[in-house]
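Here's a structure for you.
The complex appears here minus one protein chain, its other protein chains still in place.
Chain lettering (A and B) follows the sequence in which the chains are written, and residue indices restart at 1 in each chain.
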Amino acid sequence: MSLVEWASAPQFVIVTIASLLAVVSAMMMVTRRDVVRGALWLVMTLIAVAVLFVTLAADLIAVVQVLVYVGAVVVLFLFVIMLLAAGKEPASLRNAGPGRWASVAVAFGLLCLFVAAGFSGDLPQLQWGQAPTAPPPARPSPTQGDVIASAHPFGSPANVGQALFSAENVLTLEVISILLIAAMVGVMVLAKGLRYDSQAGDTEGEREA
Amino acid sequence: MSPLDTLWLVLLGPALGALINGLWPQRLRGRVTHGVIACVAAGFAFVVAILQHIALGASGQEIVRASYFTWIQAGNLTVDFALRLDPLSSVMCLTVTGVGFLIHVYSLGYMAHDRDYVRFFTNMNLFLTAMLILVTASNLPLMFVGWEGVGLCSYLLIGFWHRRESASRAGFKAFAVNRIGDAGFLVAMFWCWKVFATLEFHEIFERLELATAVDVRWITLLLFVGATGKSAQLPLYVWLPDAMEGPTPVSALIHAATMVTAGVYLVVRMHPLFHHPESAGVLVAWVGALTAIFAATIAVGQRDIKRVLAYSTVSQLGYMFLAAGIGAYVAAIFHLVTHAFFKACLFLGSGSVIHACHEEQDIMNMGGLKDKMRTTHWTFLAATLAIAGVFPLAGFFSKDEILAHAFQANRGLYVIGIACALLTAFYMGRVLFLTFYSGRRMRDQAWEKVHESPPSMTFALVVLAVLAVFGGLLGLPAGLGLPHFLAGYLAPLLPDAHGAAHMPARLELALMGISLALAIGGLFAAASLFRVRGAQGEERLRKALGGVHTLLANKWYVDEVYAAVVVSPLSRLAQAVSDRFDPRVVDGLVNGVAAAVGWGSERQTRTQTGRIRDYVLVILTGAFLLVLGLIALGR
Partner (left out) sequence: MQFVPLQVYILVAALLFTIGAAGFCTRRNVLVMLMCVELMLTSASLVFVAAARAHTDVNGQVIALFLIALAAVEVAVGLALVVAVFHNRRSVDVDTMSDLKG
């Protein structure tokens, strides 16, 4: 298979477009002054990532991604933005403070490291990915998984569900559920309002429970 | 059981007395009980000392040594708590306990009305304990314990009336000056250890050949430095006259009869070293002689009765060192003993006078007490004649023996010695006549109240006066073929006991004649000046001496010179240190550490900006380093 042939394969085209979309949308999100627009660009990014999930045989994750992120998280963001009437940033927030670019530089350094790690030969993923000319393995047979012996195909909801509730992951699942409850309680406490007893008086009794 | 089996018994009485009086939780109802306990303790020690003395003589042994326990054990240094009884320490024990007992009895009356009666007797008994340890110790460190113990008691008792500032200052001065001498003692001890590898007396004396000339010279010199401190010799004598701030019995016991003779005892105790031709003996003799004449001149100009006696003590101690320095150890010990008798008697007599005159100490304000205080007068007279060296009283024989030795050893020393004898007779005569004769100079009111002291005081006076009169019988001049009991007794221990025996009888008699003539001459000079005229006599003396008298009355300005040369620079240094070094360096160090920590903390709080961005920067940097590390390790 030639490179051109390979590059014109539909999956590659899809992956390329989704990747570009995700990165560009992310940059747009970060750079928008208007927070509402930023939130909408975030939606684009998340959907693009969901597409990438699909190409990775993670259909369920893609669906959950769209449902939870787009359907709940971003909506919540927008709701809060509207609530606070903070859609437009005041001009005072525009200038970058000192030390910002140091952080950006460090983040860029991290990027370099990630790339270096991803493209060096040592990571186990590359052994799989190093053979673009070899025939790719078909959907892994159900018995091939290290842990999961399932009759269902890899990445299918049944496959993921079985893994989710397997003995290996059930404890984490429970912890996550407790975390959700804790967050719920926490949000309720915050929403009902805290009565600060600070001496400054700047927060005291501002809100009724 | 022989008393020699229980050498510690001599320490028991005073130690127990001090413990009982010092630690008894409540004051006994009759406070005299405390005094009686102390007297019994001292008396018990005296009896034990007598018994031990007799037993030692009967046993025919030279030295009895008993080790009770190992006191210090460090490396190859072993120091035992060991006592030693030999003729020398036995004589010292007898003197200390005997005179000590009498002074305890005297104190019963003298201190009867003092508010700190119990403390006084506690300290007195403690002093006796320390002094007995000093004289019975069998090694240098134990002796040093006694040495420091008597120093401590001296300090406590000089400052006994601590509510008076001059007393507490005098106590401090005595302590500080003694420290200088003690440093010498300590270094001498270290040196001994280095040379002889032992601190036991008998072992040191056995290993004398280990010492080089330099060793001997320095050890003896340093020991003598210690002795000058304790025995008030030039240049460290200045504390003793001030020590008269203490109660008079203290002056009598500690600063005349016993403690100040510790230096003489030390030199005699270490005589094998001092006898070495390379030793500092010559220096000892000259320092003693100069001290004797120097202190005697000062005594002429003093008006305070106790100060005169104090300088007299310094002077007589100078005689003892003169004797010890030229190797006349027996003469030194002989004079030590007789001096203990008559000087204790003089001090107690002066105490009796002061007591009667309501704390008046200036002899110019006394006079005519002869008829009011008969016993005191007679005993004081006897003791004055004794110290002046009038035949046949105690001082005559002991002083003559020293002078005879000095004549043989060095004519210069002899000349100083007889000049000093003349001065001694003169200033003692001056005190005697101004106090007891020469008409009364007191106001009527005070005069009415003058009375003879109670029997407990006069008893001690009489006994000491008798000893002062007959003490000379202990050491009749051997040169005339008379028996010298003390020399015979000390003979096994002290090598030159019969040094004076080689002198021709004619020369001996001639020297005696000179001494006696000078003594009587001095007394007569004093009598002609003061016996009738009293205060006018003093006036004439002042005119005759002119500027010299001012010099003498001001003690040659030695205290002032010391203050200017030593004390003032030191206190200025201390002041400078406390003004500059302390606040800047010491406080600066402390505050600097605190300031540095505060500054550093302040700096560190700046990292806590409260801005999330800055914390994220740190997190990102950490993540960066983590990934970098993982990659580096993975590779």
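FYI, contacts are C-beta pairs under 8 Å (C-beta built on N, C-alpha and C of every residue); 3 or more make two chains touch, one makes a residue touch a chain.
Keep in mind it's a predicted model, so treat the numbers as computed, not measured.
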### Task
Considering the entire complex, write down the shown chains that touch the omitted one.
A, B
#### Entry: Among B:Asn76, B:Gln445 or B:Gln608, residue touching the chain not depicted
B:Gln608
### Summary
subunit B positions in touch with the non-displayed chain are 604-613, 616-617, 620
### Task
Could you please point out the subunit A residues that touch the chain left off the display?
6, 9-12, 15-16, 19, 22-23, 26-27, 29-30, 35, 38-39, 42, 45-46, 49, 52-53, 55-58, 60-61, 64-65, 68-69, 72-73, 76-77, 80-81, 83-84, 86, 89-90, 92-93, 96-97, 100-101, 103-104, 107-108, 110-111, 114-115, 118-119, 124-126, 128-129, 132, 136, 140, 144-148, 154-155, 159-160, 163-164, 168-169, 172-173, 176, 179-180, 183-184, 186-187, 190-191, 193-194, 202-203, 206-207
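Just so it is clear, only the chains that are shown with their structure count from here on.
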### Summary
Rounded to the nearest Å, the gap separating the Cα centres of subunit A and subunit B is 97
### Message
If we count contacts the way the header does, which residues on subunit B are in touch with subunit A in the complex?
### Response
611, 613-614, 616-617, 620-621, 623-624, 627-628, 631, 634-635
### Message
List the residues on subunit A that touch subunit B in their complex, please.
### Response
97, 99-100, 102-103, 106-107, 109-110, 113-114, 116-117, 120, 122
